[in-house]
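Of the protein chains in this complex, one is absent; all others appear in place.
Coming up: chain A.
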Amino acid sequence: MEGAGERKRGVRLCCVCKKARASVKRPKTLDHICRECFYHAFESEIHQVIIRNSLFRPGERVAIGASGGKDSTVLAYVLSKLNRLHNYGLHLFLLSVDEGITGYRDDSLETVHRNQVQYGLPLKVVSYKDLYGWTMDQIVDVIGFKNNCTFCGVFRRQALDRGASLLKVDKLVTGHNADDIAETVLLNLLRGDVARLSRCTSITTGEDGPIPRCKPFNPNLDSFITYAYFKRLDYFSTECIYSPNAYRGFAREFIKDLERIRPRAILDIIKSGENFRISTTTKMPEQGTCERCGYISSQKWCKACVLLDGLNRGLPKLGIGRSRGSVGSENGNESKVEKSIQGKQCGTLDF
């Protein structure tokens, strides 16, 4: 800092172009750069991830999971820009899930509808009501505020897959920033979920599922919010009213506190997550299809059908918590099924 130069405030120059006024500090490198150089750095980091991991092939149909939130909005904007700029040759779509949450999802869906126009990308919305016959509001009326994220998480994952197959896409991409990934690494560690811990830093997942999912993510991509703000992107930022999700909130706050003391902390948490990959010995259950709805499932019925069956029979606790005798548990895997259903939290991460 230039000592007493109070009046000189903000005249530091960009350390890349050395011309414009620096306005962004990149937490990982501590570089101070101007807006234009920041846009360029941010976009090329995403491009690099795409190229290095050969994420796409020309002509592919790709759905962008769009929640209306900042990360997916930034991803939709940047991906459609890169697609034009570098001739990826992709057919891009926005895919949104309408959980049926009054005052939350209806507002964020309006954002997605505007994004459809702003970015010129076709939009598909799949709703819980259409797919399952229940809105989240109705589910919460029955089961209360506890455990509703279990429903939300299981239903959303399947809804995205169903939407993706309706769009006949080859891939589903979702937007994540470094904070999200670090938070997920930590949460999986805290839950003892080694299988998910080793998967959550992967660029591509679900190759065994109906639609591969990828997150063109890079640990250096920390500044989604700055990008969204400077580009004046239209996004929605209210928390899901059914997801106070205190546990996740604590984890988020914890890593942000760590970052303040040591800016590399987030990067290092992600690195730890990546290094856990090699130690995976957990065998994934064999995949079949759900007898009821045909969705991919390692059990007789998929998780959504188990939950739905409970709801429809007026036994909404079926399939969650410690209840005995859930459907699809004849083979003695009961506790495992329950655990995996429980472990899946609602939130921005569906990996």
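Observations on the structure shown:
The rule we apply is simple: contacts are C-beta pairs under 8 Å (C-beta built on N, C-alpha and C of every residue); 3 or more make two chains touch, one makes a residue touch a chain; residues count from 1.
One rule holds in what follows: contacts and distances are computed from a predicted model.
Missing from the rendering is one chain, named in UniProt as "Ubiquitin-related modifier 1 homolog" (options: "Trm112p-domain-containing protein", "serine C-palmitoyltransferase", "Ubiquitin-related modifier 1 homolog" or "Cyclic nucleotide-binding domain-containing protein").
Among A:E45, A:E99, A:D161 or A:D180, only A:D180 touches the chain that is left out of the view. Shown as candidates are A:Q48, A:T102, A:S165 or A:S237; the residue that touches the absent chain is A:S237. Interface note for the absent chain: among A:S67, A:S80, A:S96 or A:Q299, the touching residue is A:S67. The chain not shown here touches chain A at positions 1, 6, 9-10, 12, 21-25, 32, 35, 67, 69-72, 175-177, 179-180, 224-226, 229-230, 235-239, 249, 252-253, 256-257, 259-260, 347-349.
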